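In what follows, a single structure is set out as structure tokens and then discussed.
Of the protein chains in this complex, all but one are displayed in their positions.
Lettered A and B in written order, each chain numbered from 1.
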Amino acid sequence: MLLQQVAAQAASHPLSGTVAEWLWLLPVLPLAGFVANGLLSLNSARLGPSDPNAPHHHPHSLAAADAPAISHAEQAGAVGDDHHAVKRHRWAGLTSIIGPGVLVASFLLALSIFFAMKGAHMETPFIQRYFSWMPAGDLQIDAAFQLDQLSMVMVLVITGVGALIHIFSIGYMRDDPGYPRYFAYLNLFVFFMLVLVLGANYPVLFVGWEGVGLCSYLLIGYWFSEKANADAGKKAFIVNRIGDFGFLVAMFLLFANLGVLDFAGVNAKATELQAGGALVTAICLFMFLGCAGKSAQIPLYVWLPDAMAGPTPVSALIHAATMVTAGVYLIARSAVLFSLSPVASLTVAIVGAVTAIFAATIGLKQWDIKKVLAYSTVSQLGYMFIGVGVGAYVSGVFHLVTHAFFKALLFLGAGSVIHAMHVAYHRTHSHDDAQDMRNMGGLRRFMPVTWVLMWIATLAISGIPPFAGFFSKDEILGATFSRAQGSTLASATWLGIPGSSLLYAIYALGLISALLTAIYMTRLMLYTFHGPNRTGATEEGYLHEAPWVMTGPLVVLGVLSLIGGWLNIPKIANDLLGLGPSESLHHWLEPVVGGATARIAAGGHHPTVTLEEILIGAAIVIAIAGIAIAFARLKPARLVPKREARQEEGFERVLLNKYFVDEGYDRAIVNPTYAISRTVLWKGVDNGLIDGFLVNGSAAVARGFGWVGSRLQTGSTGIYAWAVVVGVIAVLGAFTLR
Amino acid sequence: MDQHYPLFYVFHFYLFGVIAIASALAFVTRKSPVAAALWLVNTMFALAALYVMLDADFIAAMQVLVYAGAIMVVFLFVVMLLNLGHPSEIPDARGKWWKIAAALVGLALLSMVMTISRTRLPESLVMPRDFSVTQAAKYNAVGTIARPLFNEYLLAFELTSVLLLVAIAGAVVLGRGRESNAR
Partner (left out) sequence: MLAESLAISAVLFTIGVVGVLVHRNAIIIFMCVELMLTAVNLTFVAFSRFYGATGQVFVVFVMTVSAAEAAVGLAIIIAIFRHRQTVNLSDINLLKG
């Protein structure tokens, strides 16, 4: 009912009649691309030279599973007798046009909608109903899209960064035998991601939520002929199911208590819930469980590092820039609910802070370049959760956006490096690990463009002004600090701990992880691009810069990483630098999360200029200190290639093995599940009860009846007549004796 | 029916009833098909007399013509055709225990049918008393049947004609036997 009211409003909405009416086309374009590329890939499966089931004799373990396609395809031949010609897919050219093309078209459409929106000054979301999806009693769910300022930001990031990564993929994946399949999955992912951010109610959002999970699974296990890759995909899928369970329970609770599931209705009715009550806290915590699964937070983060088994552009798009930030989006979307529950909000912030520092420490000791970036992503996602947890929803989303820029750049740069390394190793028939930083070093001489751009991204993620990451990260830390000084969160308690001291602790954790971030990122840069080259004497000659189709998107992302922070420049910095309108993102998102932010910030006061300057100064000092420590302590020249490296000891080993969390989960959850499945469920329930009793038992009963029946079938009509008469007597007897 | 009937009528009704039952008993105890058929014809005649007494003159005539005249003649004809006239050729009846069991079953059935026949009819089914008598006086014996037969039951009547046609065809096909295969 509420939705219909809103729909009636939408008729007179400032956006109706504008280009925003074409909203549905945004996700439909990638869907069309998925269909087209999917059909092309089917064609090859039957006729083309590539066979996805052909044995790929990949020399490396999981670490090197992300082999750029060129060598992947060639290697199969190389292990044989001689160099094969590259098994490029027969439709590769067409796919290169369709795949990125639909994304670019979608991005252009998103841009025009954005400009229409900018002129419209809308206060309520623009909702388009398409059809009634689940009319079941009280449950009225429409297939509807909703466009507001928050989804607009997400759409721009998804289509913009997505288009760049699609273009990069042309260069990276072109020689893979499953090239159209890759683009089909990638397009499908963008479709579901757009459904996720455009859905006007939780079920539609959930469709997108599950859809991106599916595509993530498909793309992690893209090279599924390697068992490790397929296992990584399954791990991501299963861990995400745990989170989805929480999300579903949250939806059930919402429906049971509010009777509505569309955002407009929930936001209108949420205030009926008792603020800080058990119910709203339960809803928010269950929802956060879903977010923790999707956005890789403790304790469900374990799938994300393994997800690096997928192709590197996939890691950039799905596992850094877009999908994993869906949890942040969901919390920002449900800001009204979270603002009503200080306990849940504090939980979000605490989990975010602990995840941020936990993952940052692991990132310090990883050797695989993609693993460093993966843990960095987990850590930065933690940052975003600090932001949305302390009620600074705009800051969380802001960090989401800037992170999408610089993390996509880092991943694509790493992809470019891996590409070069693989080509070099492939040409020389070496079986060394192309992703291990100990095998790199000194690459800046061979790949200067990548080197410069990677440094931009590193400075951005470390928080050096004026790069993008500095502003967003500083805003989160500043918001945390000011919330600690006075807000609904500060006056609440969390498990008996006063909220304000918790928030100070979170601020400290945030600062330390910022320091660690600067250290591990500088370490990555030093070991990869600086110092002497450790790739090998012969291999060195084959190292070269990636083609323009790969470096082009990198340059665009580099520019965005440089200026992306100017979206939302704090007023104080703008006074100093005079870069243009300040806090634009704040004003932009005000209609969506303004009320919720105000509710959390209630009772607080804006920090003084001096305090703000001190905080900003501390952040800058920390970032610079991190880089300086890394430069001072790490000596790339002393590093030896992987095969000559000694075994780590002590705490280093704990870090390298990621605190043995995976092993712990194996012991605590996976192995008991296996054991119970084997002994109780398989041997007992399945073999004993179901097979033995139910299946064979019912068969035996049926056979018994059949035996009796066949004895009765003498074929003699006389006996049948007797049977009929006895039956008649029985029936008549029942009538007579009644 | 608490109607009063003249003694003459009642006497004959019981007489023909006893004849029918006695002939039926004689029929069922015969071993020779020919004798059995003849006793059955006797039963049919007695029943025809009962029909007349129940004011169903046309049905009585049909009983004699169709049952006694046509069907039983066909039976006898088949018995003759198959040359089964001699009783000792077939060990016809079942053993002693079968007979006792059949008698018990028959008794149970009889008691139940009698019990049910004594239950009252639902009021909605009861028509004006002596309805058919007045009908017969109005339309005469044939008209009493013909009127509903060609009005309400016309479709059923036409379908019985189809049934007879099918039966004729079936009987011809079945009776033709081997020479059709040989051809």
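Throughout what follows, a contact is a pair of C-beta atoms (placed from the backbone, for glycine too) under 8 Å apart; a residue touches a chain by one contact, two chains touch by 3 or more.
Since the model is a prediction, treat every value here as computed from it, not as a measurement.
Participant: In the whole complex, what residues of subunit A lie against the chain that is missing from view?
Facilitator: 710, 713-718, 720-722, 725
Participant: Tell me where the left-out chain touches subunit B, residue by residue.
Facilitator: Answer for subunit B: residues 1, 3, 5, 10, 13-14, 17, 20-21, 24-25, 27-28, 30, 33, 36-37, 40, 43-44, 47, 50-51, 53-56, 58-59, 62-63, 66-67, 70-71, 74-75, 78-79, 81-82, 84, 90-94, 98-99, 101-103, 105-107, 109-110, 113-114, 117-118, 121, 125-127, 129-133, 135, 144-145, 147-149, 153, 156-157, 160, 163-164, 166-168, 170-172, 174-175, 177-178 touch the chain left out.
The criterion applied here is as follows: only the chains that are shown with their structure count from here on.
Participant: Distance-wise, how many Å sit between the C-alpha centres of subunit A and subunit B, to the nearest whole number?
Facilitator: 88
Participant: What part of subunit B is in contact with subunit A in the complex they form?
Facilitator: 94, 105, 108-109, 112-113, 115-116
Participant: Which residues of subunit A touch subunit B once you look at their complex with the stated criterion?
Facilitator: Subunit A reaches subunit B through residues 718, 725-726, 728-729, 732-733, 735-736.
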